[in-house]
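Every protein chain of the complex appears in place save one, which is left out.
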């Protein structure tokens, strides 16, 4: 097994989605990050690269230069992840596509429709692959939902309800120096859509992915509630799908109490499905006239095999909890090199001894008909 | 940033927890797996190593040999993960500890109390670190819970209820060739405790970790429901903690409908906490006389910072969904090398174009007072 | 305390909502049902009356006759409940209103806008009271929600999301002889709205009641999915409220897996609320920047006192469970009159003895340091 050599455009210090892409690339050990134009100056880019373990020579201040040079290297990158604000997606992707370097690009595709059409052309002309990270389509139970619709378990689809409320822009966070808020509310960097581009597209994409249907027409009521904000922060849409289904989409960034409330419900002539991203391991399925079933990742009645790194009965998120121990152990090991042993919460050999004493005490007590025993 | 050189004992083909350890070690990119005694023969070990990208020369058939040789190498491993059945933990750990190699060991510590005591001695004699992967203590909201108890938010603790039901051993899976079931129900490899050792210790450890209390005495009723099974598959325990708190522990592997139902509730004079592992991002807190609060990882009122790779509003599990896209993209890239483009469900540039068309249509419709527009 | 003398129009054999009105009138023992035009013929009306314990002389085949005669009786009805299909609401109510008899009328008010306006006039001319049973406004936590909005806890309201999905009309139940489905899908009896009139109005009313806002304009996409059905069975509406709030309303009777899924979410500049009718004792409140709170009927932080028949800690629905025992005991008593003792599941004195033995055994065991004792 050899890892794919990966580069990255964007994702320097202070970014959010770049780090997510990097972790995602490492989880199954299929990629090796070897180059990057992490920031807009060579200095910042090199600083980020140093933290990420990327050789200085392959940290660029400019994606065009990076594309040019990497394409010429014998062991240059085979794929690039583009994780910049939306308006950079197209010009960056173009440079790599024309050199045959595969592109993994964050969503939405571009900040303008004109750029989007050019992107399609660029991909069609290129020999390279292009993948857009509408990441919610990667959840195992979303795949399961899609498969159930496709195989006719719901019958002809009638109604599609999708929503994606958040609350983090309830106040004018873009005026408080929050970088994530700044570019998302800036038409120059985000395009004409604010909330609709940032999360509405996720909801739209997810609904189409699962329902297997295309929107033909829509009526949208975009609104900006926070004074002075330059893009919409609440989105109400009614949709009509090819084939006759009707849908509604609500996305909002001003709905207090909602963190990342993406939820999809699909109803057909024979049944219904309900999935919520904050509880992603479960899919609720009702065959009309029968009790609702709780389907679980890798569990009974589930055919989808994507993402079954851990067997049935271990929720996703388990891996991150495990990783916390490993990473804190790494901190400890690094401190140990310097002769330090900082305070920590990692389980020790003494905790282990207690655990074995517990087993021993349980067995002893049980053998004495559950009499009380000391540990 | 340099990665810590990591070895592994166990975790060859067909194993479960070894893979989990490897993913956990990669998530934050702090380790590099460079050696292993993955299986009990050199051939099998090398085969596993090849799949994992470990150099053949550093794949061993024997942990003792591995410890000896790695300790002599200039760039030998700094740490080893031991992910074997329980009875191997101690003899393997001893080899590495005595050579100053840090040990990250799966739980329970050992299969016998005698070995556990020897392990403590071995750790105390060694200069190396020892970490036991009671992984549930790594969840951010478990850490938050512990902190809230420690800081007195619950007052003096009175009642601790912990449970860990599963259903995968409802039938005699150990007779059906399921490797995971075989060793867990075998006293030679697991020790005197079955369900109590496998998951009861997790529950016990978690309760003590959060409540900050030690069990002084207990009364246990272990029982085996499946005919012919050699170890307990259901565990009922009443516990008395130092300081006067009382507790109950239930763990079971024969409770249909339960996947991995670890749940902890802690009650004190001033308040109560409730956390469930299948919904790990939430912690329910009640200050007596006030409404119950839903605390979320990284959210309002939460001070714990462990595991905040992704900002408030993105559930754990999100990373795995993202990783699914990356890994399926890797499959596509590998196929592309050979001139193939297999069918796939990854979002394409056309999906991206549709998304941008959606944004554009929303903006157009909204500007026309939400009139219907075609996409 | 004297009970109010109540009459009823509609609610004969086979009806649903009439029985609900009767139970509701009895729960607090404030009414006595003494007259009725339960069905459209005197015979059927008398048969229903006999079952309901209403004197034969006061069972009418005609609401007009009933109004006339009851108004003349010395102990005639003081109030009448109108629980007929929609198109009868106005002509029936008119008869009682003009005679000074209070009217409690089921929703929607009428089947046509013209009748609705006439109803307003009739009420304004009358000295009698008129109450419309938008019953969802009677839930304690709905009242609590309204109070919280009114007192400014949410700040200025921005977004109102209300939905009311059901699934009972997924297939053409109106062709299968289901009376409830027949009149609800018949424009003559329901008016121009099907699902929108039946449950959409409930959702609309609830949203306005809680948010304290009036809809100024709306855009609605009504659709009929079941072939041959004469009225809408799915309703999508975007709404604009006076003062600038925006809202969405979805109601459906073809959404498999939904029983009676009325849910309301209200978001303002300072906070948000979430309430679902299938879990009516809870109200979720988020003050922006603070953890979400679970408010419970009669619980901490709740000021609303409506409906606190049972103290904090006893869910609504408890009373019906209790009533089941009472009513089954009544069956037993009636059978006993005739010398029969049918099989039953009611708890007996022997169950009571077992319970006391249980307490006794617990006390005995606990006094012996939790030793096992026989019951």
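Letters are used for the chains, namely A, B and C, taken in the order the chains are written, and counting of residues starts over at 1 for each.
Methods note: contacts are C-beta pairs under 8 Å (C-beta built on N, C-alpha and C of every residue); 3 or more make two chains touch, one makes a residue touch a chain.
Keep in mind that what you see is a predicted model, and the values were worked out from it rather than measured.
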Using the touch definition up top, pick the residue from B:40, B:112 or B:287 that touches the left-out chain. B:287
Among C:38, C:63, C:96 or C:204, which one is in touch with the chain left out? C:204
Give me the chain B residues in contact with the hidden chain, please. 154, 158-159, 161, 163, 167, 170-171, 219, 221, 223, 225, 234, 236, 238, 240, 246-248, 250, 252, 254-258, 265, 267-274, 284-288, 292, 369-372
At which residues does chain A meet the chain that is not included here? 219, 238, 285, 289-296, 299-301, 370
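Note that only the chains that are shown with their structure count from here on.
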Give the label of the chain whose average Cα location is farthest from that of chain B. C
With centres defined as CA means, the chain nearest the overall centre is A
Taking each chain's centre as the mean position of its Cα atoms, how many Å separate chain A from chain C? 43
When centres are defined as mean Cα positions, the distance from chain B to chain C in whole Å is 48
Chain B residues counted as touching two or more neighbouring chains: 219, 296, 299, 370
